[in-house]
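I'd like to ask some things about the structure below.
Apart from one protein chain that is not included, each protein chain of the complex appears where it belongs.
Right, chain A next:
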């Protein structure tokens, strides 16, 4: 059996699939991409059994066949062939010939019938959302997700649907990010699920067209997102996300407003002389002025002073400078607003007006 596919059709879907495939596999077949040829379509699948991507591309009149190919090697071959090249696959027994121009490769295959099924329970919840909005929601939150935290539910993203409201929350305990917006089409239910970190990172990559509508379906175990001809599936984190709302329900001082870029530049400079491991910087607030300072074990010191609109008692609070910088960098407005809890227990960083996202940075003990 012979199939001809254009390199440009194959490249992006194959890259998305390879991204899901783990480098080290417990089952050899999981290093392979499953390719199912049907009439006029080729369906490709890649999975690590936690996350799966299935994508369909149109090809001309084909006979049915199912094969699996070493995904990374196949991608590398396609990637390095010239732009616009036609790639011919010839299937024979346990080998597949890949031919293009004067290039010839023979790849090993594993029987497609051994490719594992991605188990899913019935997806009984559904909502639709604009891809651009969903991507923004993810980008404003994912950077706060924990990685490899023993509190495994923090290595993920909370998705909370409350009829016409969508809320995404991520936190590694040191900082927290909340994104909230309205759904154009009310979902008609209330649900909370936790998406696994790896799945979230892959999903962000798939949302490159901001115009389209996404159909998102989920159960208590699985989520499936349909993006044009691509279906993303992931197993959910089986846990309850911890309550974080109390951080907002406390007394706060009057907010301080600072030019975002000015604050970012000052923090970046001060960071140079902060402790390399703990990255602590001290904020000394007094009326009209914010002094940011740092010192390191070599007794070197940095200090920056910024004029602010703060009114109130003088106050000192310390933060990991990287956490503040991450938050500031994710603000879209020119002015950033910093609101510190009156007992210095946390700082909220957000935009002065629109409140679709807010970042919390927890302090360090002085």
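Methods note: a residue touches a chain if its C-beta (ideal position, glycine included) is under 8 Å from a C-beta of that chain, and two chains touch if they have at least 3 such contacts; residues count from 1.
In this text, contacts and distances are computed from a predicted model.
Colleague: Name the absent chain by its UniProt protein name; which of "DNA polymerase IV", "NADH-quinone oxidoreductase subunit F", "histidine kinase" or "TRAP transporter small permease protein" is it?
Modeller: "DNA polymerase IV"
Colleague: Out of A:60, A:243, A:298 or A:353, which is the one that touches the chain we can't see?
Modeller: Of the candidates A:60, A:243, A:298 or A:353, A:243 is in touch with the missing chain.
Colleague: Of A:10, A:54, A:146 or A:349, which residue touches the hidden chain?
Modeller: A:146
Colleague: Which listed residue (A:133, A:338 or A:360) would be found touching the missing chain in the intact complex?
Modeller: Answering carefully, the residue with contact to the hidden chain is A:360.
Colleague: Of A:101, A:173 or A:314, which one is in contact with the hidden chain?
Modeller: Among A:101, A:173 or A:314, only A:173 touches the chain that is not shown.
Colleague: Could you pull out which residues of chain A are in touch with the chain that's been left out?
Modeller: Here the touching residues of chain A are 146-152, 171-176, 242-244, 246-247, 277-278, 280, 318, 320, 345-346, 360, 362-366.
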